[in-house]
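Here the complex is missing a single protein chain, while all its other protein chains stay put.
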Amino acid sequence: MTDTKANHRLDAQDVRRDLATYWAVHDRVNDAVRDSVRAELRGDPALRPIVDAAPGDGQASERLRALAARAVEDGDWDPYLRELRSQGATYARMGLAFADWFRVTTAYRRHVVPHLIEAYGHDREQLAAAMRGKGTFFDLALQAIGDSYLAVREDTIGKQSAALAELSTPVLQIRPGLLLMPIVGVVDTGRSRHLTEALLHAIRDRRARVVVMDITGVPEVDSEVANRIVQAAEAARLMGVVPILTGISAGVAQTLVALGVDLKGLRTIGDLQSGIREGDRVLGVRVVWDRHGPMEETADADGVDAFTGMVER
Amino acid sequence: MDADTRVRVAEDVDVVVARQAGRELAQRLGMSASLQTMVATAISEVARNMVVYAGCGEIVLSVVSDDGRRGIEITARDDGPGIADVDLAMRDGYSTGNSLGLGLPGARRLMDDFLVESVPQGGTTITMRKWLAEWT
Partner (left out) sequence: MPVPILHQGRLLIASVPPTATDRDLRELQDDLAEQVGRIGARGVIIDVSVLDILDSFATRVLETVGQVSHLRGATTVIVGIQPDVALAMVQLGVTLDAVATALDLEGGLALLHEQRSAASR
């Protein structure tokens, strides 16, 4: 707020005098100006909400008017600027476009001029002062509203980024106990943290025992990326899960070997299908022993041969 | 609101107190559960070092800001025997005492900023910071 005051030199005597000269007329003719602006912009439905919200209507604008008066008369600018920003943020969240604000205030600036001429036409110095004051008055309003639009926009982007990050790290349940996490796109530090957290929470929430992490969709796997994936797998292991890495192309495999990346015993399988079958095998082994006690290790409860993957019936 | 929290660390139970204080501050700052846990774990490591190697010391927790972002700063200060070779101590697997590595390299991995100042027979000061991540 100090910046705004400094930018427009609101503490300078001449600026304050110009504003006072302008304000004297503005306050008096506000309603009339608003009506003529409305008349001009009536044709454009998009501008209706802004014209209706323009100073002169309702509680919000009355509050603004009172604060503006205090600002011009007493030099107490902070409450007025705060109110401008607050109202600006409201309109931004309502979805009113900033460009439309600009059009409305431009129209307002034009429509107030005849009134200024009528009031000060006989005195060139006073008229010049009023015109300068008008400039300052509307520049201030636009800056405050612009600032709040920017702030709201940044806040929205932040929320959207977070939501997008969540959407882009889905963890899917293939069957009870078996989760699949397809990793697609660039895996940078921020994303890998997010990825790992999503994975670990899914493990806990779905009570997974096997997790297949598929990196078919990861374009570049260097030692950094590989280490992050290994870390995620290590964390999953601490939660009692068997992690399986799939989707390693020949090229990626060669890169990992060349870089000497330590996969720390992470089970790796070329393609996703085989990875899921391996996951089934791991699960199958446990299902047998839970339900039937010690049994031949080649068969699981569904009659699928643990080694060949073929169904026996 | 952002006054420092000071914890005197002289015995086992103080290690628990210090890390819980760290977790609370991190939570108040708005850090996610995983960041809170990282902060608490790093505090546990340095606090334990203090008890084991220096006998006693003090841990100060404060909120810091830099360039628009906010974070938590932990300063662990003791008047103990100091670390003769900080570089060596910061290497994984180093251990002088009874079975525990110094835990310093681990704490450094958990935090964003990490500084060790130590003079043999002149005490040790460890300053570490964790910043609030944006949009995560």
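Chains: A and B, in written order; residue numbering restarts at 1 for each.
Keep in mind that, in the parts below, a contact is a pair of C-beta atoms (placed from the backbone, for glycine too) under 8 Å apart; a residue touches a chain by one contact, two chains touch by 3 or more.
The model shown is predicted, which means the values in this text are computed figures rather than measured ones.
Across B:Thr5, B:Thr41 or B:Thr125, the residue that sits in touch with the chain not pictured is B:Thr41.
Screening A:Thr196, A:Thr246 or A:Thr268 for touch with the missing chain picks out A:Thr196. Within the complete assembly, residues 12-13, 15-16, 19, 23, 33-34, 36-38, 40-41, 44-45, 48, 92, 99-101, 103, 105-107, 109-110 of subunit B touch the chain that is not shown. Those residues of subunit A that touch the chain absent from the view are 196-197, 200-201, 203-204, 207-209, 231, 234-241, 285-286, 289-290, 293-294.
Keep in mind that, in the parts below, only the chains that are shown with their structure count from here on.
Note: centroid distance subunit A to subunit B, computed from Cα atoms, is 33 Å.
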